[in-house]
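Quick one: this structure, given as structure tokens, is what I'll be asking you about.
Note that this complex is displayed minus one protein chain, with the remaining chains in position.
And now, chain A:
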Amino acid sequence: MKTKTNDLILQTVTKVATFVIVLFSIHIFFAGHYTPGGGFIGGLMTSSAIILLLLAFDLKTVKAILPINYLLLVAVGLVFSVGTGVGALFFDAPFLTHAFQYFDLPLFGHTSLHTAVLFDTGVYLVVIGVTMTIIQTIGESE
């Protein structure tokens, strides 16, 4: 049975909090190399933001906001991670060898860009994909 209640406070808070959570998760994702954080915890946080949306609204609304096939997101994430490893093969280096280089970027200044970020992006996407697939599947089944 579905009861229609007035969730105005929850929904309004969610609209603000979701952005804060997503921003914090992205911060944690990028901070992973030097401080605690990384792809796994970042992915979990991003999916927790989506779950907050799910709690405040409902499955259909969230699907309209984020029309993502999460199973494909898992596959894309895997392509990122494995692709980073396979990339090393083309440079005649052992599988999963990473490379980094310092660049002078306009906004960030002297920054090191590392291929491990690509690997972590894969992890990040897989974690979001898996978490959301689990929650959506359980939520939809009756």
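FYI, contacts are C-beta pairs under 8 Å (C-beta built on N, C-alpha and C of every residue); 3 or more make two chains touch, one makes a residue touch a chain; residues count from 1.
Criterion: contacts and distances are computed from a predicted model.
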Omitted chain (choose from "Na+/H+ antiporter subunit D", "Pyruvate dehydrogenase E1 component subunit alpha", "Nickel-dependent hydrogenase large subunit" or "Energy-coupling factor transporter transmembrane protein EcfT") - UniProt protein name: "Na+/H+ antiporter subunit D"
Given A:L96, A:L113 or A:I135, the one touching the chain that is not displayed: A:L96
From A:V82, A:L118 or A:I135, residue that would touch the chain that is not displayed: A:V82
Where the unshown chain meets chain A, residue by residue: 71-72, 74-75, 78-79, 82, 85-86, 88-89, 93-98
